[in-house]
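The complex appears here minus one protein chain, its other protein chains still in place.
By written order: A and B. Residues from 1 in each chain.
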Amino acid sequence: MSLEDDLRKALRRKAPPEGFAERVVARVVLPPAAGSLARRRQGRSPLVRALAVAAALVITAAAASYYRHQVVQLDGERAARELRIALQIASEKLALVERRVNRDDDTKASTREVPR
Amino acid sequence: MLKVAQPSPGEGDDRLLAEAAAGDAAAFGCLVRQHEAMVFSLARRFLGDDSAAEDLAQEVFLELHQHLADLQSAAHVKFWLRRVTANRCIDRRRRRSWQFERTVDVPREPAIAPVTPDFLLETRVRGLVDRLPARARIVVVLRYQEDLDPAEIAVLLGIPVNTVKSHLRRSLASLRSQLRVEGR
Partner (left out) sequence: MSTWMRGLLCCAVVLWMPALASAQGARLQLDKLARLNAQASEVTDITLDPAMLQLAGNFLSDPNGGPGLKELLSGLKGVYVKTYKFDRADAYTPADVEGVRSQLTGNWVRLVSTQTKKEDGREIVEVYSWREGERMGGLAILVAEPRELTVVNIVGPIDLNRLAGLQGQLGIPNVPIK
């Protein structure tokens, strides 16, 4: 494989941490000033209010369903959480490896397979 | 503010931009999602860790939000994001350069087996790219991460196309020789 192909592979895009877009949007829309929030509420049409109520009902129903799901399948959730933590620890340690391998030339360690 | 005319892509993306510019937070969220990997990856390549990269990427998107009305198309948004991110990265890197950790002693072990797994090769390549001078590095990253051609990079960074080609030529030669020295 050519160096250019290696570069394309090595430099491929990486997704940001989960919830990045939500955090950006939150910084854009929050915190609204109390006064302007009140004005916005007053200015809402009946249709918007009905939609808001419907959305609240949907969210409430979804939350109830989610709660039931959680209670019934607690073991599975716990296993998934433990797996995430395990993978997170593994990936953090690999990031540490990357940092150690990439230190300046005069101080770096072996990066080759070494038969034992 | 940048005013660079760009070819218009899909109508849907342009409509998204119009809605975001009109104050629709959901549309802006979609815009962020479309471009978050690009902006975050550029920042990550320069700043070295996820946390600093996310800070910079958030700043870039907040700035985008303030300038939505000035942008004319979805392609223009992409161009603007790349340009602003590249400039912020170079600025941030200059400010931070004095902070970079120096190294500690590690005994070098002999390279025995010729096989280098992809992970290690990619790690080495990224490490060598990280050591390129800032301007050369952004050129290399835009070329191979973003797959831009030299002319596009020249427009983006506001430098002559021959300078871009020269950066690429010298950087590739440097990377090639370092990888060869390390027994790639």
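FYI, a residue touches a chain if its C-beta (ideal position, glycine included) is under 8 Å from a C-beta of that chain, and two chains touch if they have at least 3 such contacts.
The structure displayed is predicted, hence computed values, not measured ones.
Enquirer: Even though one chain is hidden, which residues of chain B still touch it in the full complex?
Expert: 49-51, 104-107, 109, 117-120, 122
Enquirer: Just checking the interface: what residues of chain A touch the absent partner chain?
Expert: Chain A touches the missing chain through residues 14-15, 17-19, 73, 75-77, 79-80, 82-101, 108-111, 113-116.
Criterion: only the chains that are shown with their structure count from here on.
Enquirer: Can you compute the centre-to-centre distance for chain A and chain B, using the mean CA position of each chain? Integer Å is fine.
Expert: The mean C-alpha positions of chain A and chain B differ by 21 Å.
Enquirer: List the residues on chain B that touch chain A in their complex, please.
Expert: Answer in residue numbers: 25, 28-29, 32-33, 36-38, 40-41, 44-45, 50, 53-54, 57-58, 61-62, 65, 102-127, 129-130, 140-141, 143-145, 147, 172, 175-176, 178-179, 182-183.
Enquirer: Which of the residues in chain A come into contact with chain B in the complex?
Expert: For chain A paired with chain B, touching residues are 3-4, 6-17, 20-25, 27-29, 94, 97-98, 100-115.
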